[in-house]
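We show some of the complex, not the whole, and keep each chain where it was.
Chain lettering (A and B) follows the sequence in which the chains are written, and residue indices restart at 1 in each chain.
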């Protein structure tokens, strides 16, 4: 896949510079180590919410920095976890004295780098709490894997934790809320075509014209299995049923339905999937009370879709609805 | 082994990593996210930049610098693990301008222990542990030969260990998401670990 870039090794740095220029009142960019913080950071007395991960998933995480969501985001190289010094400096920059929640997607690298940063933060007297996101049902959570990946629910955890922190909730509460969101969210995705990491120069796998990867992650790696390309409604069933059965989601509950574009899938197609996913959820006796449709957690230019279903309670909905002012999500302000 | 040799090792490692960046990328493309080559190259390039001016009186200090630099530039899963490897090894050789094979063995073992403590990988999980573990055992068992020969045997054991990851189903790291599909591909981290140890053997041979 061809790309709009200059030197691949300058991609992240140049994109950050562009974000700083595009959203001057919203966020500030620190160059070395690289991180973004909300323009008014640190917000004294407020629990700070921080996340980060490899670049290439935009708008996740930098596009979610701002009031009501993330205080800071740490971008690593493309698909590469940020380093402890990035995370530590960002943690220090947003620490308002009430502690810092680290939202960590469950990938070995993310977990270890955040762990080490957490140790360093503790040494500096900053209290951190880690909320691990591992909502992907495609991977078994077993002794024989590195655990379930953190995917779509990350967006929801960031929003809800961010709102709770903005509302003045204490560190332990914000973290507990984030964990509850993670525990009630399930996701799964498919890819119609792969992505290419700039340094690699070619996609990590090839798909024939009638093939798709089922159980795809957001780092360009192959999925759980290859399958024949099916119509959208059948694909939606293939995603929804494992999601519904995994929690399991029970009739009578309220849900937030999030249909996510992985990068190159047109919005038209995302809405086709949403329509069918909504029908399936309703047939299961679920009430879809909130929705999110669009490319929010991407994998460069991968074509594909992931679905995240979150069983919500009144508190989650209230914090979902709370004002947010970031580059990628904005309401109530 | 003196500090100059250690510096030669790391310089050689940086060269070897750079020469093999594409290979590491391709290995990580098959069962990962295609970044291991760039990660390691970035890290060792940063390390090389700091090596030339570094004092040569304390091997531990050199290894600590390498560990800190890798930790703050590599990222991903390999960054904290390689960072830990060097930081733990650094503790063993702290303050020493020269180290003998006992210290080398202890340093490598401390490095492995650190990797396993941080990443919780066991042998045959299809990780860098599958290159480093055999290398340490080979080094430990290389009695009655020169240090250079022992390091060479360790490097060879690492090479074989990396190759032996090919048929394994990954149980740690990103490759584990692929399940059975991870079999048939050599682990990228085990490969870079071999390259590191091969560079050590080459430095030790001079």
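Basically, a residue touches a chain if its C-beta (ideal position, glycine included) is under 8 Å from a C-beta of that chain, and two chains touch if they have at least 3 such contacts.
Because the structure is predicted, anything quoted here is derived from the model rather than measured.
**Q** Can you write the complex as a formula in the shown labels?
**A** In the complete structure file, each chain type occurs as follows: A x2, B x2.
Note that only the chains that are shown with their structure count from here on.
**Q** Centroid from C-alpha atoms only, then distance chain A to chain B, rounded to Å. What do you get?
**A** Roughly 32 Å, centre to centre.
**Q** Mind pulling up the chain A residues that touch chain B in the complex?
**A** The touching residues are 9, 33, 54, 76-86, 107-109, 112-113, 115-116, 138-139, 143-146, 149, 197, 199-200, 202, 204-205, 217, 219-222, 224-225.
**Q** Considering only the defined contacts, which chain B positions touch chain A in the complex?
**A** 25-26, 29-35, 37-39, 42, 71-81, 118-119, 169, 171-174, 176-179, 181
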